Structure formats: C-alpha cells, structure tokens
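The complex appears here without one of its protein chains, the remainder shown in place.
Which chain is which? They are A, B and C, in the order written, and residues in each are numbered from 1.
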Amino acid sequence: MEQNTDGAQPHDRQSSPDGGSAEPIRTNFMSDNVGTVSPEILAALAQANVGEAPAHGADSWTRRLEARVAEVFEAEARVFPVATGTAANALALSALSPPWGAILCDESAHINRRECGAPEFFTGGAKLWPIPSADGRMEAGLLASAVADLSAGGARLSRPAALSLTQATEWGTVYTLEHLVELTALAHEAGLSVHMDGARFGNALAHLGCSPADMTWRAGVDVLSLGATKSGALSADLIVMFDLSLAEDMERRIKRSGHLWAKQRFLSAQLLAWLENDLWLRNARHANEMAGRLARGLARHPAATLPFDTQGNEVFAVLPELLVEGLEAAGFVFLRRTAPPGVTGTLVRFVTGHDTRPQDVDALLEALAGTTE
Amino acid sequence: MEQNTDGAQPHDRQSSPDGGSAEPIRTNFMSDNVGTVSPEILAALAQANVGEAPAHGADSWTRRLEARVAEVFEAEARVFPVATGTAANALALSALSPPWGAILCDESAHINRRECGAPEFFTGGAKLWPIPSADGRMEAGLLASAVADLSAGGARLSRPAALSLTQATEWGTVYTLEHLVELTALAHEAGLSVHMDGARFGNALAHLGCSPADMTWRAGVDVLSLGATKSGALSADLIVMFDLSLAEDMERRIKRSGHLWAKQRFLSAQLLAWLENDLWLRNARHANEMAGRLARGLARHPAATLPFDTQGNEVFAVLPELLVEGLEAAGFVFLRRTAPPGVTGTLVRFVTGHDTRPQDVDALLEALAGTTE
Amino acid sequence: MEQNTDGAQPHDRQSSPDGGSAEPIRTNFMSDNVGTVSPEILAALAQANVGEAPAHGADSWTRRLEARVAEVFEAEARVFPVATGTAANALALSALSPPWGAILCDESAHINRRECGAPEFFTGGAKLWPIPSADGRMEAGLLASAVADLSAGGARLSRPAALSLTQATEWGTVYTLEHLVELTALAHEAGLSVHMDGARFGNALAHLGCSPADMTWRAGVDVLSLGATKSGALSADLIVMFDLSLAEDMERRIKRSGHLWAKQRFLSAQLLAWLENDLWLRNARHANEMAGRLARGLARHPAATLPFDTQGNEVFAVLPELLVEGLEAAGFVFLRRTAPPGVTGTLVRFVTGHDTRPQDVDALLEALAGTTE
Partner (left out) sequence: MEQNTDGAQPHDRQSSPDGGSAEPIRTNFMSDNVGTVSPEILAALAQANVGEAPAHGADSWTRRLEARVAEVFEAEARVFPVATGTAANALALSALSPPWGAILCDESAHINRRECGAPEFFTGGAKLWPIPSADGRMEAGLLASAVADLSAGGARLSRPAALSLTQATEWGTVYTLEHLVELTALAHEAGLSVHMDGARFGNALAHLGCSPADMTWRAGVDVLSLGATKSGALSADLIVMFDLSLAEDMERRIKRSGHLWAKQRFLSAQLLAWLENDLWLRNARHANEMAGRLARGLARHPAATLPFDTQGNEVFAVLPELLVEGLEAAGFVFLRRTAPPGVTGTLVRFVTGHDTRPQDVDALLEALAGTTE
C-alpha cells in the first residue's frame, strides 16, 4: 500500500538549524525530486538571460541542444524540451499510438500506475496494456503472447501500437542490453514502435557503463523520454526522437497541451548545461553510489531484506514495521509501497539524488541501527 | 489466444439448401449476436410506423418504455435507449467517472479487453483498473486492496471512481446476490459508484431466478447496461439509471456521441416489445437451456473438460486441437480463446441464443462424437 | 432565436381520430425526421431476418451495399453504415482532421451549431472554423482568406485540415456544381480534404438533376455523409469514402465510438433497399415537390416573405408573429429560427418529407389564409 507522505515532514530545510557552517543532514529520501538544482544549471539560466531571443524554440540554445544530443547519442534526432517527465512520456506516447491503440508496458510502469491518466489524455484514449513481471523487467514470452492476443482480435480490439520500457525500472532494476534488444525486436516485428521512459536514464546508463546510443536506438528504441529533473535540473525533460518520421506534428501536440514555452531558451539552457561536461553522468553516478552505500548498509542489518537488486538510485527494503516507524520518528522521509503477497514486514523505498551526501546515508543507517524493534 | 473467425464461415445461411420446409441446422455458435430478431420485435417496428412522432425521444414509445422499466425493476429510473452495448457501457461509465478517474473491473471484462478503448474515449481518458480473477468474478479482498492502493496515492494518481461488474461474466459464470452485495458495499463505502454490464443480464437473471430489482439496485447497482441485442432485439440496449442524479447531462452525452436517434420511437419500440409479455425472460431462459444441453453433452465426452460452470448461455470447453479442427471442418463456427497456462488442449467458446434449437446443439455434439482425435 | 418545440405537439398521431379510412392531416413540419419509414425498408428488415449472419459487418448485405454504392456513384468507395447523421459526420471528420486541425465550414453548418460538440468529440478536439455567408453557401474568397490566415500562423495555430460543405445547405439552398468545384479546388490546393454533409443529399441531387458522381468525387469531394434517415430509413446514414486511403482505421473508430452494430445486416439492409429501385430519389423528389408547393403558396400570401430560394425540402418564411401564433394554435408544428437583423416578423422553417401529402401542405396554407393578423 502506497502512502502519500510527501507533506509529512515538519518543514522545508532551508538553513542550517545550528547556525554553523555545516549543512544539516538531509533526511528526505522520498524521491530524487526533493533536492536541489545543480549550480551549473542555475548559472546557465543567468547566462541565457541576455537580450532578446526569438520565442517558442527558434532560439540558439535549442539549436545547440539538438546538436549536443546528436553528439551524445551519435545520431541525428529531433528533440523537444518540456518541463516535466509526465509531459515527456505522454507526448511521446501520443506520437506512437492512435486513440484506438494499445500501449504495452510493465504493470509497474509509471505511465500505467502513477500519472493520473496522462497517457490516456494525450493519446486521446489509448489503452495501457499492463504485463506483469517479478521486478519491473518484462519477460519476452509474456510480451509475445499479449501482442498475439490483441492482434487476433481484429478491428474490434485495440490495435497493439507501442511498447514502452522503463529504464531504470520502477523497482530500481536495469534491463541488460540483450534484454532490451530481445523485447524491441519482438515489438518491431509486430509493427509496434518502442518508447523508453528514461526518467532515470542516466542512472541506468551509469549502471551498465555502455554508451547512450547502445541503450537507445542501437537497442531498438524509437523515442526516448530523457529525464533531467530528477537529476539536477530545475524542471526539464527531453523528448528525443530517433525515428524522425514520428516528429511530424510534435510542435502542435506540444503547443496545444500548453507545453510550448514562449521563452524556450530557459528550458534548452538547462538541458544544454546538463549534457555539457558530462554533468548528467556525474550526477547519475553519484546518486547510484549513494544508493549502493545505502543498500550495502541495509543488507548488513539483520532484520532487513532487499527484494530487488539495487542497480540505479532506488533502494527497496522490507523492514519490520516498528523499525520503519522508528525511522519516521527520527525525521526520515521515504515512501511506503505495497509489500509483495506473503511478505512479512513493510516495504519501503529510499531514493538518493545527485546531492545526497555520504553523511546523509550514514545518518539514516545509524538511525536504523539505533532503533529497536 | 483469441481468433477472429467471425468471417470464417463460407456464407450467410438465408435459406434452406435442400429446398425443403425444414430450416437448416444452425452451425454458428460464435456469439449470441449472429442470430435473428424475435418476431414480436419486428412486428413492434411495423406497429410504430404510423404517422408522425416527435423526434429525439419525445415520443410516446419512450415514455411507455420508462413506465415499463419502472414496473419491471420496481423502481423509478431514468432510461436511455441506444443501439449498441458498447455505447450503453461507455456512456454509462462516462457518467460515473471523470477523465482522471479509475474504473475498477475484472481483468476479463468486456469494457477492459474488447471494446477498442470505448470507455476511455467516452470518459475522456479514465483508466480501466483491472483486477485478476479465476472465473470472471472479482474477489472482495482484491477489490479492497486496489481501492486502498489508489486512494493512498493522493492527487497524483487516478481517483477510484467506479466499480464495474459484469453479470453474467465473460466466462459464463454468474455472481450470487451475496457476492454482488459484498462488492458493491465495499465500493460505496469508498465513494465509488457501481455499474453493471448486463449484456447478458437476462441470462444471469434466469439462472438466479431472482427479481430484476434484487440483482440491481437492491444489490447496490447504480447504473445498469441492459442488453437486448444479444437476446432478440434488432439493435437496442438500454442504460437504466437507478441513481437519478447521474442522469444529468446524459442527453448531451448521447447527442454528442451520435447516439441520439431522430426516430427514437423505433429504438424504444424494440425494447418495449422485449420487456412486454416477458419476451426477454423467455428468450434468456431458452438460450440458457440450450447452453445447459450443450454443456451436459460436452461433459459426457471423454476428451472434453469444462473449466467454468455453465450458468448462462456461454459454454467453455477445453478440447484436443484435432477435435476442434474437426468441428470447424464440419462447418461449425465458434471462438477460440487463450487457454489457461498449464492447460493442454484448446479452449473454445460456444454461445447459444434465443433461436438456437435442440437439433442445432445435438448436431454439434454429434459432429464432435464423430470426430476422431 | 431558435425554440425547441419538438415536444410541443399534444400527442403522437398514430391513428385516425375520426375512425374513418382517411389518414388524418399531418401537421408536423418540424423536421424530416418526424415521419415514417418507407414500407420498402421495413420489408427489407423482415427479409434480412432469416437465419444466422456473421456479425459486425461481415455479412452479405453489407457487401451488396458496397457494390450498390459503387454502381450508383460510378466509383470504387469504402462504405460505413451508421445509425445517425451526427455519427456519420463526426466519424467522417475524424478521419480528415487531427486533434490539432481546423475544419472550415459555413457558419450555419449543422456540424458547427447543432451537434453538441460531436465533431470536437470524435476528432479529439479539432476546431470548427466558421465562415460567414448570406445563405449557407460559402464564398470562395472568404474560404481563401481563412486558409491563408491559419497557414500563416505556423505550428502554433491549428492546421487547416478539412473543408466541410453542406449540400443542401442549412438554409435550404443548393450549391451549383461550379460552386462546389471552385471551393474544393481551393481546398485541395491548400492540402485540405473535403467532406460533404449530405444529410439532405438526395434533395440537392433532385434539385440539380445531375448524377451522384457529379455532385461528389467529380466535384472534388473526398468523403460523403449520405443521409437516409431524413428520407425514409428507420435509422441509417452512410459514410462513403471516395478517397480510399482515408478508410484505414475506420473500423476501429466506429467500434470505439459504439457505432458498430453486431447485427449490421439490419443497417445495411435499410440502405440497400433505399438505394435500390431509386427509392431514395423518389423520396427526395417527392419531398422537394411538397416544399415547392408550400413555397409557392406562401409566396402568394401578402404578409409572407421567403428570404431564401427553396431548392430542397426546407422552406423558410418571415411571417408576422400573429400569423405564426395562429398556425401554432391550429396545431401546426414547425421551427422558429433567429430572424436576420433588421427583419420585422418571425422567421420560421417548414420541412417536408417523403410522406408529406399535398393535402397536408394545403391544410397548412389554408390555416394560414384563415388566420387574421
């Protein structure tokens, strides 16, 4: 069972309570979107604030962003910056599925469970077609039989139109390149386009250590939602279309959904700074390291179980309820999720960010160690 | 795996091939919508074709239909006749869920799997939230935990808005009244409205032998889609709203979806004739009897297994693939469905109708007996 | 100002009040949808009610309908029968315009003013872009400048996607073939597809005396909504696609909007009977003749003015309010419309049908003559 405890912490932590020079311990592990903006990105906003610039994306920052993406991904691509991950996902999917299409995805996918119907809204009513899995990574056999079922129904059933894969997954795991290729090949063979929800793309990339191209178009991905907001941006995600034919009409899709910024230079400048000098990879690697540190610490705790591999920046643990409450009493903030059937204890999620520090992780582990069941 | 074999039969059977007085054997068990219109209903159309009548539902047939429904269901209700079951379901659901709502239903539900996104279209993007079951009848525990999950997510998740129950279910089973009450009580407590997909309502009613009121508003149903098309009508289903407050704006919903008939008398006249003199119950009982005859015959076959109870007019059987092909070769038409995991053989569905005759059923059983594996 | 007086008449007229053999005078001139079904069409329903037929359009009546349309229109075309004109129009338009498209039409068009947002619903939000006219017939110059305005706006404005022409128009006038060609040529040059709302197509055809091909594809029409309901059918209109490429996905559009009839043979059989033996043309010619008789009679009345040419089966007249009230007091039913600015009197509309008789028209004229201002 999920609990919406975002508002549960007593106050924003804007200043050091002890008045000293040390920053206070960060106790909020709710998500990677509770943290700060990387200083390089704020600086880029100030640098972009000089004189006039054509509105609505006709500016030079957007042009440079497109060039930088081509360089990073070793491919020509059309890019569309938007302010949120939900917008990036839903807009991308709307280009892949007609209103009478089915979008196949893992049952746990954010687009299926946690976006309040945004994909249905933007696509004009397409069906999310969920496929169950053990750890957020879809099995090829189940994908194949779902596609076969839909296709056999003819024109009275939704047309299987798109496959959406989440990398890293909602359970903190990461698809291997082989697994990605297996799924996308199956999809393409059946005429589906492939979307990747990369809200934590950088974390997955850092885990696999491969190139951005390897994990996207070389692996059969047609459109990527590349998330920067969770990894240091103020508010910026990027739709990257490797299949250029899908980009037609995207400007009107974006305009009519209110996602076209008049002063788009300030959206593109964020993403440009994030992709320059490998800031995005440094931020992702750091968050992953902090998650690893936390996972190792939890694994040492006798009462904790880690149901999933920690491969990105999300750590899941099953803990006795009393320990969970003890952590909360100590001021730590994190998400409770539905425990798998048959599991005793409480399933919790900790997310680390680009600005999580070792002492923050250690403070949580110490608080846990100090809590008696 | 489902196969779209609707078009597979060689030709329509409009006349007796032997030129004799006997009607030919009916070999099409694909669905209860391949059959004929009850003569009483055709006659009612002719009787309604006299002189002028106000358009768009202001006619006297519609008024009499509303009165007859009140009588049959022992309750005041608003009724909205439409031509198809998909329209009845999707329009009804659009009155129960906002675009950001979730509609909880059995995973097998027609609205979830077989309406090409109609509920999503009419609701403006609501999410169907499927709950797995063994035989099409939802377990209360799983409903409760789905509602709890959604509610815990707060305003960033779809709002649990409606429960939709299919009676009889897609697997030919029928909820008991106690089961219905258990589910609707749970739904109402959590603030959800309750819809019943009654495409085969008459068949379920005939099975339970209870009153229409018992199986609807007394059991907690707010809105019913009452299907006549599958049971003798030309093309007519009826939205019955027991919760009168939901009826506001229904006329505009119907108009803007193209479902308002100018000459509505011809829609209402069908339903009136169907509900008069218990034609609807006679049709349903007969179809159930034919299904029972078929089920008993199949159960006697050594190679056949019936995975579900036959409680309405749908019979499911697992047969060796060679026998299935033998039936098809003999000219019989029916649906293949995905076999449950671990089951050896082919899952097929036979549907009987108000105009299926004993000799039609027996001919199928004989053909099966004569087919060697 | 329009008044919704559909329900104003005291009762349906189902039987002769005097018990004699003569049918009573028909006093309802509200619309051509208050009348009866042609006997040939009812007979066709009965003839189609023989044995099984594959569902959802795989039946032989639908195949014969397609063949008959090809013959009548001298062209290959894809046909999609639906039960209402609103559905035919909105479904057709949804194939011509994306959600971010603009559909240019006369300001008076039914799709713009009287369908409760159906085109917006089916297209997923396309904009109707109204163009003013004097009598329902669009001027080419105004169409050209509307297209130019929209095109100049670039990707932040709706894309001009379709032109919709109503033939006969909402003011009872009929485009000449030359006028149609002028408008469709302009549209095609700008990349727009052309739709014709032919709710009263037969009436326009009867007026022009040309061939169906001349008034459609030879005149640049890509998709036609062909209305039978207003001209003798029970409930049947037909989408005729001359541009075959637009037909892709139409089955799923129809299914997900609830407009796919399970027993489609009963929809196709109506249209087939209507198109056979020129029933459709006979019905239209008769309605036009009755409208002409009425128009000539009104023109002779010293207090009446006819603001538009009566070219189809709709007669508009400006009458002193006292005369209008006198007609209503005498039991006649018709529509009041907004009078043009500067006009003294009340604008009313009388519509004749395939079953309007000379004595019905004469009775109205006599009642008018007998009413003192």
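Structure notes:
One rule holds for everything that comes next: a residue touches a chain if its C-beta (ideal position, glycine included) is under 8 Å from a C-beta of that chain, and two chains touch if they have at least 3 such contacts.
Just so it is clear, the structure is predicted and the values come from calculations on it, not from any experiment.
In the full complex, the chain left out of view touches A, B, C.
Only one of A:Val72, A:Leu104 or A:Ala118 touches the absent chain when the whole complex is considered: A:Ala118. Checked against the full complex, the candidates A:Arg113, A:Arg137 or A:His259 give a single residue touching the omitted chain, namely A:His259.
Shown as candidates are A:Asn49, A:Thr176, A:Asn277 or A:Gln359; the residue that touches the absent chain is A:Asn49. Contact between chain A and the absent chain runs through residues 6-7, 9, 11-15, 23-24, 26-28, 30-31, 33-37, 42, 45-46, 49-56, 58-60, 82-88, 90-91, 115-118, 121-122, 229-230, 234-235, 252, 255-263, 265-267. Listed here are the chain C residues that touch the chain not shown: 1-4, 6, 99-101, 113-117, 120-121, 124-128, 130, 145, 148-149, 152-158, 338.
Looking at chain B, the residues touching the absent chain are 56, 98-100, 124-125, 155-156, 158-159, 249, 251-253, 255-256, 260.
We adopt the following convention: only the chains that are shown with their structure count from here on.
Averaging Cα atoms per chain gives one point for each, and the point farthest from that of chain B is the centre of A. Comparing the residue numbers each copy contributes, chain B and chain C share more than half of them at their mutual interface. Chain centres here are Cα means. That of chain B falls 34 Å from that of chain C. Residue positions 56, 252, 255-256, 260 of chain C are each in touch with at least two other chains.
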